[in-house]
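All protein chains but one are shown at their positions in the complex.
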């Protein structure tokens, strides 16, 4: 099974004719992802290495049965692209674009409520189900297939942890980069619920960082709803308050959003929190080998 | 049981201190409706014949447990009043106000989608469950309690039909005036579904008129979902196209929205359509006595 | 409320939709002056709140101010489907390479605004919809999501516009039309034709614009655009007296309380073999003065031979209505036959009042059906 992307994924890339979209879209195809279409207004009828380009997502859906969209358009046009994909009936939207205005996401988040659409991102590395499909910019060769679900607000930190797991002979069912912005389409909770329901996933690693309270909410959710073992890692213990640490969402506001607070909230619910990426992998290995 | 309003109704009237709101609110109370509060910004702390007035609906809900709101404020403020009631957690909103801008209703209708709130109106006479509760401006003395659900876009026409039913010894479970505007909170279908689920209702009378396609949609819904006998009446067979016949929603646009078209759609689904209010009551009597 | 072409274009201009420069003219002299001021070829366009003015000779191309004046003379006073031309719009003539169609309407069935766009403009859209439905792109907008640029692209590409400059200009106009629709509480905004000039400029050559009457309080400037003279004189009188009145073609005047009951009453007159002269709704109040006002509007129609007065009292009290009827008979010296049917609140008292006064031309009937039959007989 895996979650979000798999063998049933029929991918349309919004912005496939741009240099980034082309590079990653074709990389995803090389990995085995079923890339069925690209969308670039004004370039309908063209193709990118055999992938047909359409003016609109609606055309990509009706002509190619696209069910998953990856958004690779500039930030100023990303909200429009997400609405277009959702209103065209695409069930999963993965928005890689960085720098989407927060107010745009506020409206999109509210608009999506109750529509049954999965939005991942923005400002995310995408979703990878090893051996099945890769949608996004993750270097798939780092990861191996396995039974550990991985959720993260960060890109390279996820690769680091995936790498450490691989070296210990552990693999992943799906790796989900939910994105580093203050408001993202899917929170830890949304993805945890999917992993809980996924028969291929037996353990979950959750990689958080400073800012917001999604890790705290996830802690309560895990206690109430998740029966599979969860190991957490939090980055940013030494971050000063009031400073944006690279990700727009990685900021401690006053006394809220600290790594210490998140660690305490998780541990209060019995969730083990590692201090380093290496320790994260070690704890998972310890649990998995029990 | 009855539907929408009954013995469990705890009514707050928005605009209770206005002359219309006061007159009808107190009339509803005299009928036996549990009128628990009024709302008029700036008049919180006052009372109207013992009914406490609050500044906000939220206060009426928290202090008096109001679960049903009747909107009696001027049209320019009606949308705000509906949002206030809904956001304060009131489950049923009955908007009597006439002249609410159509764009306001467009937004409200979309906003309410999936929130589980029942909005009746605007531009409606309200809802009456004989012997239980009357919320609105209907003259309750015309109607008697019984097993016939009555739904109508019109006020006085409903009274006429209720009167004819009463004279034949037939009574109503609930009378719902859904309102005469182009966009109303609850359509025929919404109310038909409630009557279908209501054990006290055995027959339904549906009073339509020219304009829109809600009667046509109701016909399809009745065929698919309603097992109780439905009798319909449509007003406006002689109305010219392009003219608003009193109700903002009663207008034939081009060739759509005619009474003939509605009659044909209903009859095609096996629903009997009466030519006059008297005939409507006669058909119901015929079916009920079978 | 329907707006004239020139008024709709003014609203278009306010949201940035390109329109041609033009001037309003009420006389042929003004038409000449406008043509002189504008310079070059102009179009003299009858301003009427109905379609088909072109075929009726209401639109003429004038090469010179002289010609503009002459055409204005011809067009002013023209009767186009019952609308007499009193206003002209003098506009710089446009060369037309292509004619498209763009509209945004209030789809009450789906409860969302509906865009319609086709490259087959210049004709009635119903015709396009019937004959080549594939050429007509329809797209609803979620009122809370609001307009998004992809919607414009879907229309433009869906209809097969291939020129990139046209695509861009039309996409912009689509957004501006949505802006106008929301900003001005429109029920309908139609551009037919939306033209492309030989040098590739897209603009609105006509406008059809309907604003929600219930929202006019938010738009005082638009409310002031209403042309009282354009309405049927009886409907104008009714508006003045706050009576809801629609003129029909027959001879039986109909008054009722409430829109539904009144429509039903009009139907009954027809079913009884008569021809209703009007629809007249007293409204919910039904005060004596309201009754007098309604009767004065109904009887201003010289075709009316008899009146059917149908009241079901709820909030309206039948005794009050009865007094109003008697007052009207006296004040207006009304001698047309009136059939009155009263039921509901205080009906007995109302009937008693009428029976006591018992004017010769007043007939009280116990039911709607009988009253309808009697009124039809009396009008014959």
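Lettered A, B and C in written order, each chain numbered from 1.
In the analysis below, a residue touches a chain if its C-beta (ideal position, glycine included) is under 8 Å from a C-beta of that chain, and two chains touch if they have at least 3 such contacts.
In this text, all values refer to a predicted model and were calculated from it rather than measured experimentally.
Visitor: From the listed residues A:17, A:40, A:92 or A:154, report the one that touches the chain absent from this view.
Guide: A:154
Visitor: Tell me which residue among A:99, A:169 or A:270 touches the hidden chain in the full complex.
Guide: Touching the chain that is not displayed is residue A:99.
Visitor: One chain is left out of this view; which of A:35, A:95, A:133 or A:183 touches it in the full complex?
Guide: Going through A:35, A:95, A:133 or A:183 one by one, A:183 is the residue touching the chain not shown.
Visitor: List the residues of chain B that touch the chain left out of this view.
Guide: Against the left-out chain, chain B lists 41-42, 44, 55-59, 77, 79-81, 83-84, 87, 107, 111.
Visitor: Please output the residues of chain A touching the missing chain, sorted low to high.
Guide: 75-76, 99-104, 106-107, 109-111, 125, 137-139, 141-142, 152-160, 163, 180, 182-183, 207, 209-214, 217, 235-240, 243-250, 254, 259, 275-278
Heads up, the rule we're going with is that only the chains that are shown with their structure count from here on.
Visitor: Measuring between mean CA coordinates, which chain is farthest from chain A?
Guide: It is C whose centre lies farthest from that of chain A.
Visitor: Please identify the chain lying most centrally, where each chain is represented by the average of its Cα atoms.
Guide: Checking distances from each chain centre to the full centroid gives B.
Visitor: Let me have the rounded angstrom distance from the C-alpha centre of chain B over to the C-alpha centre of chain C, please.
Guide: 28
Visitor: Indicate the whole-number Å distance between the mean C-alpha point of chain A and the mean C-alpha point of chain B.
Guide: 47
Visitor: Round to the nearest whole Å and give the separation of the Cα centres of chain A and chain C.
Guide: Here the centre of chain C sits 54 Å away from the centre of chain A.
Visitor: Of all the residues in chain C, which ones touch at least 2 other chains?
Guide: 142, 144
Visitor: Going through chain A residue by residue, note those that touch at least 2 other chains and give them in order.
Guide: As it turns out, chain A has no residue touching two or more other chains.
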